[in-house]
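Would you mind keeping the following structure in view while I ask a few things?
Yeah, one chain of the complex is gone here, protein chain that is, but the others are all in their spots.
What follows is chain A.
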Amino acid sequence: MSAVMITRKVRKWEKLPGKNTFCCDGRVMMARQKGVFYLTLFLITGTCALFFAFECPYLAVHLCPAIPVFAVLLFLFVMAMLLRTSFSDPGVLPRALPEEATFIEMEIEAANGNVPAGQRPPPRIRNVQINNQIVKLKYCYTCKIFRPPRASHCSICDNCVDRFDHHCPWVGNCVGKRNYRYFYLFTLSLSLLTIYIFTFDIVHVVMRSMNGGFLNTLKETPGTYPLKLSLTVLEVLVCFFTLWSVVGLTGFHTYLISLNQTTNEDIKGSWSGKNRGQNPYSHKNIIKNCCEVLCGPTYPSNIGTAINPTVSVTMFIVLSLQKTTAPLIPNEHTPDDAKPSIAASAEKSPSPKEEHPAATKVPPLASPETDAETSIAKERAH
């Protein structure tokens, strides 16, 4: 007798207890508060729309047609980087499952020894040595893990994030290991776009006033010119204020990247002051640091977003009667919630055993290799 259970593989992000919202089958991941993110979108698209509508026609004709083309490319790049930063998993560390949490607790208790009653147990800290520097790993009571070096717990998203930089409300997401480079490229390209629009707004106003003088132009287009002028002034103001903050932020992050530090470390002063020059993660070479942060490997998502979008059906065939020497021959993808159910069904079904000749190894009903290929093919097609 054989039981066939068809279970849908539950991806880790579906069970993630943090305060994130997911959509598009796990491809989009954001923090809960998205208001400021919508404001960012509105400011960027609004200002660019005004620029394309009012300045570009004039500039394309009187100056150079490449100006709007370059502006469009820059705008598209800014939007791509913004969306990529906002929607991707920053490097969330999944919480420890109960067995792992218990295992760690037992280790801690063993290390602490006997704490006399009434006394507080010592803080849960592990010391590791990285490049001749002692780094303290703190225990996260929410996620029940010892945080890896450079990881931190974001209270807004309620997750531990690897290489945590900061939580940015403007992009509506945390900035961490996986999306830091997109965040940096977003601020950099936004600075360029703001400078570009600001410069050409000024050029436009100057050219208009040079060509005819304010009063003459007013006489030509009495109805629309005041409107156009006020919109141009609005654009200039938005760009001016954005410029200072975004360019400043880009400069700050360039400084952090060259030292291979995170905003979190900088704020806490981990590697400054008396600890200056002791950052164990830095390669002591600006170019190498920049290359590592910006051109390093693209890390996978630890919670299954966007990596395996199509592997969603796993079929388990429990043959409780076939005797083999190996007690268990597993498949690679083993959802945690399916394992106890298999063990449970194995225990619950003391069905009469048919006597099969004890085969040493029975070939699987379906070769896992071919299925690996099919699943890869499915992922490709997606």
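By our rule, a residue touches a chain if its C-beta (ideal position, glycine included) is under 8 Å from a C-beta of that chain, and two chains touch if they have at least 3 such contacts; residues count from 1.
Just so it is clear, contacts and distances are computed from a predicted model.
Remark: of the listed names "Proteasome subunit beta", "CTF8 protein", "C1GALT1-specific chaperone 1" or "Golgin subfamily A member 7", the one matching the undisplayed chain in UniProt is "Golgin subfamily A member 7". Note on the undisplayed chain: of the listed residues A:Phe37, A:Phe164, A:Tyr182 or A:Trp271, the one touching it is A:Tyr182. Residue A:Ile303 is the one among A:Ala71, A:Cys154, A:Leu259 or A:Ile303 that touches the chain missing from this view. When the omitted chain is restored, the residue from A:Val72, A:Val128, A:Ile202 or A:Leu237 that touches it is A:Val128. Of the residues in chain A, those that touch the hidden partner chain are 12, 76-77, 80-81, 84, 93-94, 96-97, 99-100, 103-104, 128-131, 135, 137, 145, 148-150, 163, 181-182, 185, 280-281, 291-292, 294-300, 302-303, 307, 311, 313-320, 322-334, 339, 342-343, 346-347, 349-350, 353, 362, 364-366, 368, 371-372, 374-376.
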